[in-house]
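After the C-alpha cells below, expect a handful of questions from me.
Here the complex is missing one protein chain, while the rest keep their positions.
This part shows chain A:
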Amino acid sequence: MTDTLTSREDTHELLRFATAGSVDDGKSTLIGRLLFDSKSLFDDQWDAVEAVSAGRGDEYTDLALLTDGLRSEREQGITIDVAYRYFATPERKFIIADTPGHIQYTRNMVTGASTADLALILVDARKGLVEQSRRHAFLCSLLRVPHMVLCVNKMDLVDYDEAVFKRIENEFKAFATKLEVPDLTVVPISALKGDNVVHRSEHMPWFQGPSLLHHLEKVHIASDRNLVDVRFPVQHVIRPHSSDNHDYRGYAGQIASGVMKPGDEVMVLPSGFTSRIASIETADGPLDEAFPPLSVTVRLEDELDVSRGDMLCRPGNQPRVSQDIEAMVCWMDEARPLRLRGKYAIKHTTSDARAVVKDVQYQLDVNTLHRDESANELKLNEIGRVTLRTTKPLLCDDYRRNRATGGFIIIDESDNRTVGAGIIV
C-alpha cells in the first residue's frame, strides 16, 4: 500500500477542505451541489431530505438537512458541530469538514481547520464582507491552512455584476495581506444556479478563472508538506517476543515531516544519542524512503533506549527542546476558563506532559484583531497568547514551520475533557 501515486491503478489524491460560512451564505446549498453534481448524493438520502422538508412545509428542499445530522440541529435549524462529508471526482477524493459559522462555534471551526489543506470561505454578494468572513479568514490563517478560496456567492442576485465581485475581492485581499495567507483564490459563484461551481458560468464571461470544482481538483497540495525537517515522533515500540523475531525492536510511528532513508544518521531526542537507520519497514515490506503521512516502523543500527514520546531527527536539524512554551491558545471549554497559574495536561505529538499557565499576555478579538492585554483568563471560544511551563521538555517547532510538531491540545485532568488547542509561536 505504500506504492507511489503513479504506480497505482487508483490514482486519487486526497484533499481535505473546511467550509466556513452560515446557512444564510448558501454553504449547505453549495455542498449539496458539489455532492449532487459529483454523484455522491444518493437517492435515498435525497428522498429522506425531501420528505422531511415537505413535512415541515418548506418551500424548497432544504439541503441543510443533508449535513445537519443531529436531532437538535434539525429541530433548531442550526449547525452545531463539524460534519464530515465525502465525495470523489475522477481527479481527487475530497473530505469536507463542514463547520458552523457562528462565533459561538469558533472551536468547531478551529477543529475543522486543523487538518484542512484548503479553506473555503463563503460570502453573500449582496452583503459583502461581514464580521464573520474576517473571523473565518483569521482563524484559517492562524491554523495555517495552506490554501484559501473565497467564494462570492449569490452572484445571480446581483445580476452577475463584475463591479460587485471586484469590490468584495479587493476588500478581502486588502484584509488578507494583514494575515498570513499563502495562497488565495477568489471565485464568483451561484451555488443555487450552479454558476462556476462545477462548470464555468456563461453569465460571467468577465471571469477568467477556473470553476470552484476545477480549482479543488487542480490546486497543488503536494508541496504543502514539510519534506525538509525530519521529525519522527515514536508512537509505539514493536517487540514481537517470538522465536522468529527474538531481537526485533522497531519504532512505530507516522512521519510528521521530512524524508527518511535507510543509512541516514539520526539523533534520538531528548537523549541526544545518534545512530543510523537500519531499515524502514511496513507490513508490505521495507521501503527505500519514507515521507509524510506514511505510518512505518523504523529500526536503528544501534541498541538505544528509545520509547514513546521520543523523537528521531537529523543531528544537523533538530527541533526546539524546551519547557517554556509560547503559544496562541483557542479555549474550548464551556465550564471553566483557562486561568493564570492553572494546571493542565497537554498532548503534543506522541508525548504527554503537564503544564502550568505562567502568563496570559493578551486576549485577541477575533473580529477586530484588537489585543486586550488586561485579560488574565480565556473563556470559551476566546483566543489569546499564553506562556506555559511544562513538566518535561517538548520537542517542538514553530507551528508556522511545522503543523505536526507545533500544535498541542490541552486536557483538563479532572474530567479528561479536551479544553483547548495550542499553536506554538
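Criterion: a contact is a pair of C-beta atoms (placed from the backbone, for glycine too) under 8 Å apart; a residue touches a chain by one contact, two chains touch by 3 or more; residues count from 1.
By definition in this document, contacts and distances are computed from a predicted model.
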{"item": "Among \"ABC-2 type transport system ATP-binding protein\", \"Outer membrane lipoprotein-sorting protein\", \"Sulfate adenylyltransferase subunit 2\" or \"ABC transporter permease\", UniProt-listed name of the chain not shown", "value": "\"Sulfate adenylyltransferase subunit 2\""}
{"item": "Of A:P182, A:P205 or A:P293, the residue in touch with the unshown chain", "value": "A:P293"}
{"item": "Selected residue (touches chain absent from view) among A:A20, A:L34, A:V110 or A:L388", "value": "A:V110"}
{"item": "Hidden-chain contact residue, picked from the options A:R33, A:R135, A:K154 or A:R225", "value": "A:R225"}
{"item": "Missing-partner contacts on chain A, residue numbers", "value": "1-6, 8-14, 42-45, 48, 52, 66-72, 74, 80-86, 88, 92-93, 95, 107-108, 110-111, 114-115, 222, 225, 227, 235-236, 238-242, 244-245, 248, 252-254, 259, 282-284, 288-289, 291, 293-295, 297, 308, 332, 345, 347-348, 350, 403-404, 407-409, 411, 416-418, 421"}
